[in-house]
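Structure below; questions to follow.
In this view, the complex is presented without one of its protein chains, the others remaining in place.
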Amino acid sequence: MPSSARDTLLADLGAEGDPGVEAGRPGTARRLRGRRIPPTVVLSVLVIVVVLGSAVAPSLLAGQDPINGVPSDKLASMSGTHWLGTDYLGRDMYARIVHGARTSVLSAILAVAVAVSLGTLTGLAAALGPRWLETPLMRLIDVLLAIPSLLMAMVFVAAFGFSSGNAAVAVGLSMIATFARVARVEALRVRSAPYIEAAEIAGTTRVGVVVAHLLPNIATTLISLAVLEFGAAILALSTLSFLGFGAQPPSPEWGQLVAEGANFFYAAPWLVYAPAAVVVIVVLAVNRLSTYLDARAFDESL
Amino acid sequence: MSRSEAPADPPLLRVRDLSIAYRTARQWNPVVHDVSFDVRAGETVALIGESGSGKTTLAGAVLRILPANARTTAGAILFDGADLGRASRRQLRQIRSHGLGYVPQDPTMSFNPLRTVRSQLYEVLRLTRPERGPAAEAEALLRRAGVADTARVLDSYPHQLSGGLLQRALIAAAIAGRPRLLIADEPTSALDATIQKGILDTLGQLRAELGLAVLLITHDLALAAAHSDQVITLDRGRVASSPYAEALFASAPKPVAVTLAERADDTAREAPAPALTVDGVRKTFGRLTAVDAVSFTVPSGTTHALVGESGSGKTTLARIVLGLLRADSGAVRLDGRPVDPTDRVALREVRRDLQIVHQNPYGSLDPRYTVSRIIGEPLVRYRAGDRRQRQARIGELADAVGLPANVLQRRARELSGGQRQRVAIARALALNPKLIVLDEPTSALDVRIQDQVLQLLRTLQRERSLTYLFISHDLRVVAGLAHTVTILRSGTAVESGPVADVFRSPADEYTRVLLESVL
Partner (left out) sequence: MKQLLRRAGVLALVLFLVYTLVFVVLVVLPGDPISNRLSHPDAGYTPQTVDLLKHYYGVDKPAAVRYTEGLLRALRGDLGHSLADGRSVTGKLADAFVPTLQLGGIALLIVLVLTTVVGLGALYGRIPALRVAFMSVPSLVYSLPVYLVAVVFIQAFSFQLGWVPLNGDGGFAATFLPACVLGITISPPLIQVFVRSLINADRQPHITVARARGIPELRIFTRHLLPGAALPSLTVLGITIGYLMSGAVVTETVFTRYGLGALTQKAVQQHDQPVLLGIVVVNAAVFLLANLLVDVLYPRFDPRVQPRFSHAK
């Protein structure tokens, strides 16, 4: 029985968009939403593929040397030879951005990998593990949440030393709490679903329920969060290197490129805008993909 | 104010060739097509239909409270001669506050949870009767709506009051502006049966006293028939043809007495050995006693109904029978074997013979599984047969519950509610259990589908000599399916025995009230 007028309205809608509901045909509206991928999502995936491509094989996309410049060409503006101009040492900006993808993207992937593995494990252990484990794990999550994430990453980086790899681990550690919290809440939510009870009555063991029903049903949410946090990691890592705590010169990294460029902003604003625009575009693309995955996870759970 | 209009008077509300569509991602989906009807002053018109029939959309259209993505594509609604579609903001506000009253579906969701009932009633009164102080007026209105303890209701926050009291407060707000037409959208569907009757009586009384016309939207056919001058049946957005309406009424549960008379021979069988024994089961949550020393036995191959309103402890008891919850004291036995959640190995063995069909067919199937995998899960878990045998068994089960073979590879969200419930039944049957707990298996379904599912359950019971523990609040359904019954109230069994005896000559006062409330 619908619980509110709104639900009935939605029921009116769903059934009417699909006169075949009782005949068991899939809802047309829902199927459209499920299958047809919006153009913005396609564009986002394209951006992500290009960026991943330049992380794996930067030389294919940019032939110029990203490290050694031609001093006489310094601070050149955008042109046919230097698509995005050159920096203060005459290095090609386009090449530096493409090659910078390697550091920026691989670090972000490493950071997310650290956060996903440790965070999910913590969250699942808190939700599904023995009772005595729950309180200590919850306190651990509280502690991690109490420290602003950039600050926590800075503490770790201060301890580990300044490098892109250390920054990646530091950012990853600072994101653990997010994953732990979501994994725990999702696990608790799914665990109380009637189909879990039904599986138990169907003779599925406790471990079986977790493996066969619970994990698959929280996976999409966690994947969409991982994609979202990948964007956050790109931002955090570029911020760390902007402050000088991440990747060290001369190897390029996006945040560091902005920091270098800021010194010549007046003379050569593209040195700031070009790498910053790349960060913004990548983060936007990643966020769009994440919202799309999230919406799909919601659809699937219906 | 007498409203004894001559039949020649123009109708109060005229709905003319109305079509409404909703915009979804890319297209407009028509929901209401060419609907026309009139409501005359003082008359009650019932608008009935299954979910998806467009009845709530129609109510929303009259009040002009449809969401932004709805559009009237054709036709008009005239109230007292004025075209509501062309009314200005100001006129509309005037009509809403003084011409129309609205009693919504779910009373617990229809008050702002952050403010007291008093402040929300006053808000309406300031709008409708600025000339008088709201305090006395609010009390008078509440009394009129059948509230005795007006002071407590006024000073409470919505979450502190029962659904029945909130619905009365909503009625009070609806009649504050002395409306001429009351639109009641499923006014009792969220309430327990005994409370439903009281609310309907109040509405009937107000209608007589104030000369109100009522547009009653409901899916409950008996209610519509009993309380209205005119019934309009909607079928997928159209005013239904009379065969459809007849079929719909035919599928509705019959009055208890009729059903019992029809089953006279069926209920008179001798009792075989008990399949399920529930002995002095007691369960408390904190200070609340959910189940208090309830005992009953269910003879093999029969159906025992647990009947009660929300909070009566029937669901808790079912969970104890299934071994999902441990009783504080007492015992549950299936064929002499104890159902004891502390002994997981033994419990797993007992569960082969102990299955469930949940109330909500939308939540009880894993959204990521195909139908075939859902039905096959018990077979896999209990290692019944090899792969090929299991496939054959799944096909056979699907057939038995009337699922077409082409749904086996679909996922639950692609199925209708009735089909989902059939999948759940097939899963419950997979291991040839002795007892199936049916937890309100049809309450989330439309009447026609309800009827089909109940029919299926009866057939399966006959063919496979299944024992059912049937949990329900609907006495009419119970009368048609159960052989024995236990009436629960606040965790206590007030009455227990064969259905015919209990329903024909109830010994307990509460049972009598329950029976009266469903006719």
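The chains carry the letters A and B, assigned in the order they are written, with residues numbered from 1 in each.
Here, a residue touches a chain if its C-beta (ideal position, glycine included) is under 8 Å from a C-beta of that chain, and two chains touch if they have at least 3 such contacts.
Predicted model only: the values in this text are computed from it and were never measured.
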For the full complex, contacts between the hidden chain and the displayed ones involve A, B
Chain not shown: contacting residue from A:G53, A:G165, A:P216 or A:P269: A:P269
Using the document's definition of touch, tell me which of A:F179, A:Y195 or A:F242 contacts the absent chain. A:F242
Which of A:V51, A:A76, A:M154 or A:A247 touches the chain that is not shown? A:M154
Tell me which residue among B:I77, B:L142, B:L170 or B:V298 touches the hidden chain in the full complex. B:L170
Touching the absent chain: which residues on chain A qualify? 4-6, 139-140, 142-143, 146-152, 154-160, 231, 235, 238-239, 242-245, 255, 258-259, 262, 265-266, 269, 272, 276, 279-280, 283-284, 287-288, 291
Absent-chain interface as seen on chain B, which is shown: 63, 65, 67-68, 92-98, 100, 102, 104-106, 109-115, 123-124, 127, 157, 159-160, 170, 173-174, 177
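The criterion applied here is as follows: only the chains that are shown with their structure count from here on.
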Cα centroid separation, chain A vs chain B, in Å, comes to 44
Under the touch definition given earlier, write down the residues of chain A that touch chain B in their complex. 1-5, 8-9, 11-17, 19, 21-27, 29-30, 32-33, 193-195, 197-205, 208, 213, 216-217, 299-302
Residues on chain B engaged by chain A in the complex (per definition of touch): 22, 24-26, 29-31, 51-57, 59-60, 66-67, 104-106, 109, 185-186, 189-190, 236-237, 322, 324, 348, 351-352, 354-356, 358, 360, 362-368, 377-378, 381-382, 404, 407, 410, 413-416, 418-419, 424, 427, 430-431, 443-444, 449
